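What you see is the complex with one protein chain gone and the rest in place.
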Amino acid sequence: MSATGTQIEVVMPQMGVSVSEGTVTKWLKQPGEAIAMDEPLLEISTDKVDTEIPSPGEGIVAQILVPEGETVEVGTVLAVIAPAGLEAVAAPAVEAPAPAAAAPVAETPAPAGQTAAPAASGSEPQSAPPAAAAPALSAPGQIGNGRTFVSPVVARIAAEHGVDPGAVPGTGTGGRVTKKDILAYIEAGPRAAPAEIQRTPPPVVAPSAETPVPAVLTPPAPAPVAAAAAPAAAARPAATQPAVELGPGEVEEPMTAMRRGVMEHMRRSLDTSAHVSSAIEVDMSRIVAARERLKPEYQASYGVNPTYLAFIARATVETLKDYPWINAEIRGEQIVTRAFVNLGIAVALEEGKGLIVPVIKNAQDMNLLGTARAIADLAQRARTKKLLPDDVQGGTFTITNPGGYGTFHGTPIISQPQVGILGTYALVKRPWVIQDELGQDVIAIRPIMNITLTYDHRLVDGALSGGFLRDLRERLEGWDDSSS
Amino acid sequence: MAVREAEPVGSLQEVQDAGLDREDLLGIYRNLLITRGIEERGHILYKQGKIPGSFYTGRGNEASAVGVATAMGADDVGCPLQRDMGVHVTHGVEPWRIFAQYMGRAGGPTQGRDGNVHIGDAKLGLHAMVSHLPAMLPVAVGMALAFRIREERRVAIAWCGEGAANRGDAHEGMNFAGVRQLPVVFVIDNNQWTYSTPTHLEYAAEHLADRAAGYGFEGVVVDGTDVLAVYREAKRAIEKARAGGGPTLVESVTLRMEGHAVHDDASYVPKEMFEEWSRRDPIDRFRTWLLDNAALRPDEEDELTSGVKRLLNDALQRADESPLPDPSDLLDGVFAEPEALDTPHHK
Partner (left out) sequence: MAEKTYLQAISDGLRQEMRRDQRVFVMGEDVGAYGGAFKVTLGFQEEFGPWRVLDMPLSETAIVGGATGAALMGLRPVAEMQFADFVSCAWDHLVTVAAKQHYRAGTPIPIVVRLPSGGGFSGGPFHSQNPESSFAHIPGLKIVCPATPEDAKGLLVSAIEDPNPVLFFEHKHLYRRIKGEVPDGRYTIPFGQARTHRAGDDITVVTWGAMVYTAEEAAEQLDAEGVSVEILDLRTLIPWDRTAVLDSVRRTSKVLVLHEDTRTGGFGAEIVATIAEEAFEHLDAPVKRIAAPDSPVPFSPTLEQAFIPQVDGVVAGLRDLAAY
């Protein structure tokens, strides 16, 4: 029963729980006639009972939509009453629709039928369970090749660690790889796995020794690092510096070893890689909100700050899973991809002494909290000069964060032998065009961060880098309570 | 104990000796009018499609319901059934909430969780019925058990229809009540039709009150259209129970003046029965009695009827404007929390 603004609808009532339709047997009033509240308006017949229907409103009968003799579903609009005061308008209008009443009448039951049917069909799929019985998992041996059956937990662990279950010796029924088998395999030697894939067993350390990352040049205290640095320095002509001519007002000072290392690396990097930078602007509102939300808990429970860098690092590692080439290395004419991400985070040393890039090993295994802690730990150790050689080797991708100075864009240099470096910049409140709930453009104030990916175009093309940045942005802009 | 057939009530003096003054009588009349008014209005609403599900009323049973309810004490409790709207009205359930209940609104006593006349405001001592009749009869006996254990002078009333009386629950409840002589009064609303089944196909005893002897207590048959006779018998039975005299079975005989529910036109009831019993309409009957014995004045009557009409119109409007329940509350209250118990456990 509804009064749509000015009109009152008369509907077929449900006379009993199991009744679904009724027949109009007699109209006691005709269009144009006055009707009082509760005055009998028509007679109906159902499976269970014949009865009169009292009018739900007072006014003039404007339209009769279902003629005598017609059977309609419960809830069908039978007639429309125009409340008193409108009859002057309704009366003439009534004549016109009346002959056309035949057409709407034919249609009216249909919509009711349509609304009824989907309800019925809608419930059926829910009540009828899939007929197929759950497929009986046959014992692996029965499949014929026990090694091809992978249980859900083994599949998950394999995916998480980038391990091919086929490479794992299986002790389960029929040679099946069990959870224990794959866990033992992973513990025994994650390095062994990439070795298998590459088919050459170079220790991961070796590439770093050949092509030192500038971060290798920590202050002299850790001897092995200095030793590693030494070959790099030694690779240069012995530190004989050509005599420098000075003009009036000019002063000279010698370069530190670190400075020389940086100088060498930067030049070499530009000479090696085909540097191209792409940029994307990210609406960081959700990150800002998530950070606010998590800050107290992280501080209180873990003593760690969920920094924007931590969020971006987390999202970057996730995105790299879909872009293995951006996490790769060119060796000769081979493209070497990895199942792991060793994420380098550039840390500026104090007083302009240089740049160091400690590495979070196996960042793919860390959630937001783990990432935040790892970053905090490495940064602290970097500043207090407690980094170990392993902390600065083996990176596969780097993030640099010059935005602390307020700069909104940059073109970092790739840290060899990697093929990409992500630059994050200042978070700036900008007027931003968004869509409101009606899909219309409105201007909101949003915290926007520009993010760049500088990539080696020898391996990575614009389309790939574009996709990566797009996906990264989606992750950051779509951060919600379920993200970690 | 033989079954006693109650006599009609005579003069105003007799009534006043029984404890009712003229004010009370006008109050009874008002409750009868409200009861019928609510149910008539409900019929119309149902046919207008405003009430979902099914719709049951107790036309013809108003005097039986109001009569028993009037005889109950302030701390007595009961489990009325679908023909006993008069019990809820007499105990003060607001009519707007009854309409809200019919229409499945959130403001109804069950907040839309149960429908039609499955209502019972526990604060007023009434507990909602269940469809599996008479499932609440043993429950009412349990209430009487609590009174007996705590030695409280309170009584429980268990209503039952003449059909429901034939189910095991009725037998087990009555037997237990008799064994322990519990303070419970059993009221059988015998309206002579269990849906479409006449009494001779429903039970074999001459009177259902005959069964009381089998349970060890007294039975009485009363004309359910005579509100004062019902009151008198109910009062006698209730006070007897209160004084420790054990249960009584009061069989109140009426005719169900409508179908089992609004979708039933009761065409199986012989027309003569309807004609005979409509001459004994409980409300007309009491009105006549008031005119003859209590000097009911036209202005008093007008005031009563117009007052009831206003009350019900306002109630209907209020209910109509009240919200439907929120589906997000669907699972609330499946289990009770400790706070729902009205006294701390360890007391």
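First chain written, first letter: the chains are A and B, and each begins at residue 1.
The rule is short, and it goes like this: a contact is a pair of C-beta atoms (placed from the backbone, for glycine too) under 8 Å apart; a residue touches a chain by one contact, two chains touch by 3 or more.
Note that the structure is a prediction, hence the values are computed from the model and not measured.
Enquirer: Going by the contact rule already stated, which one of B:Arg148, B:Arg242, B:Arg287 or B:Arg318 would touch the omitted chain in the full complex?
Expert: Spelled out, the listed residue whose C-beta touches the missing chain is B:Arg148.
Enquirer: Out of B:Tyr29, B:Phe176, B:Phe217 or B:Phe286, which residue would touch the omitted chain in the full complex?
Expert: Going through B:Tyr29, B:Phe176, B:Phe217 or B:Phe286 one by one, B:Phe176 is the residue touching the chain not shown.
Enquirer: Using the touch definition from the top, which of A:Thr23, A:Ser45 or A:Ser151 touches the missing chain?
Expert: Result: among the candidates, A:Ser151 touches the missing chain.
Enquirer: In the full complex, which residues of chain B touch the absent chain?
Expert: 77, 109-111, 113-114, 118, 120, 122, 127-128, 130-132, 135-150, 156, 168-169, 172-173, 175-176, 179, 333-338, 340-343, 345-347
Enquirer: Take the complete complex as the reference. Which residues in chain A touch the chain that isn't displayed?
Expert: Its contact residues with the unshown chain are 137, 139, 151-156, 172-173, 176, 178-179.
To be clear about the criterion, only the chains that are shown with their structure count from here on.
Enquirer: Over in the complex, which chain A residues touch chain B? Could you list them?
Expert: Going through chain A, the ones touching chain B are 1, 11-17, 19, 38, 46, 48-54, 56, 74-75.
Enquirer: How about chain B: which of its residues touch chain A in the complex?
Expert: Of all residues in chain B, those touching chain A are 44, 46-50, 52-54, 259, 261-265.
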